[in-house]
Structures are given as structure tokens and as C-alpha cells.
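Missing here is one protein chain; the remaining ones are kept as they sit in the complex.
Let's look at chain A:
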């Protein structure tokens, strides 16, 4: 395992960074798209069931199938990383739409009414009241989406997009469990670091939550 790392430092580090951005970018894009959709689902209550059901349905598509289908949907090359990014964005989106809607719904009716009574307009209320209060719920969802992406990205090794998952296929084909183990450890480390960063970001954004906890 250590030997492999010594002999192929460039390979492994480039795979690590590919894995990193392939895990993170879809979550970012997914969140940006999920915010308006989640807002609609929470603002117009009747849209909540169809929107969240559709999102749930998307989530049940097997990942390998989606990766393989992407080129024919998007017209991209089979080996293009775009396929994976788009497919993972679909998963992140599916997960985050519900999270955003639930987060916005978690704002107490009293607080919404107060915001309206103070004269906040629709978008102002969303940005300055509802969204900040929904941050803890949304970041909890981001953690799940990010960590699950780290593991989903590695499946891409099967369709030949090189990243840490390539260590699994290589370890498997060369009968060297150490290489597979290295892949697992690196994936784990990546997931833990990303998770910790999200937790940290959430804490910075919500000083009021700690005030509550200290009470």
C-alpha cells in the first residue's frame, strides 16, 4: 500500500483531486437549483407532494445506469467527466430539494408572520429571514449529499473515469488488497474532511445556534 503510494504519487494525488471536485461540484450546483425549487415547494403547499415525490423517484435510479445513460441523453463522450457531474447533480438535487423545502418549512409561523408584518417583501424575507433560519437543516442535508457523492464517484471507475475508485478496480484486477485498502482510506479521509468543513461552515453561519445550546 505504502509502496504503491511511493511509486505513483502523481497518479494518486491527481485522482484524489478529481474525486474531490467531482464530489463537491454536483452538491454546489444541486444546491443552487434546489433553492428556488425548494422555495416553491414550501411557499405553495400543494406543490410539495409532487415535487418531493418526483425527487424521491430520481433518487431511486441506480447510479451505474444513470452514468451509462448520460452520454445518450447529453450527447457527450462516454468517458467525459461531465456525465458523472450531471448524474451526481441529479442525485444531489433530488436530495436537497426536499431538505430545502423542509428547512424553509421549519421556520415558525409566528416568525414568518412577524417578518411579513415588518414589511419584508417575498425575496427579502426569503434571503434575510427564512433562509438563514433554515441553514442548520440545509447543512445537515449537504453533509449527507456530499458524503454520499464521495462514495458514488468511485462507482465511476467502472465506466473509466479515473479517480480514487480506480484504486479499487486496480487493486481488484491485480489481486493486491493493499491498493484497494488505500482507495478506501483515501475516500474515507476525503469524506471526513468535507463533512468537517460543512459543519464548520454551518457553525460560522449560525452563531445563534450556539447561543441556544449554551442556555
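By our rule, a contact is a pair of C-beta atoms (placed from the backbone, for glycine too) under 8 Å apart; a residue touches a chain by one contact, two chains touch by 3 or more; residues count from 1.
The definition used in the following text is that contacts and distances are computed from a predicted model.
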{"item": "From \"ATP-binding cassette domain-containing protein\", \"Quinol oxidase subunit 1\", \"FAD-dependent oxidoreductase\" or \"4-carboxymuconolactone decarboxylase\", the hidden chain's UniProt protein name", "value": "\"ATP-binding cassette domain-containing protein\""}
{"item": "Options A:32, A:79, A:118 or A:188, residue touching the unrepresented chain", "value": "A:118"}
{"item": "Absent-chain contact - pick from A:129, A:153 or A:186", "value": "A:129"}
{"item": "Sites on chain A contacted by the missing partner chain, in the whole complex", "value": "108, 110-111, 113-121, 124, 129, 132-133, 135, 206-208, 211-212, 214-215"}
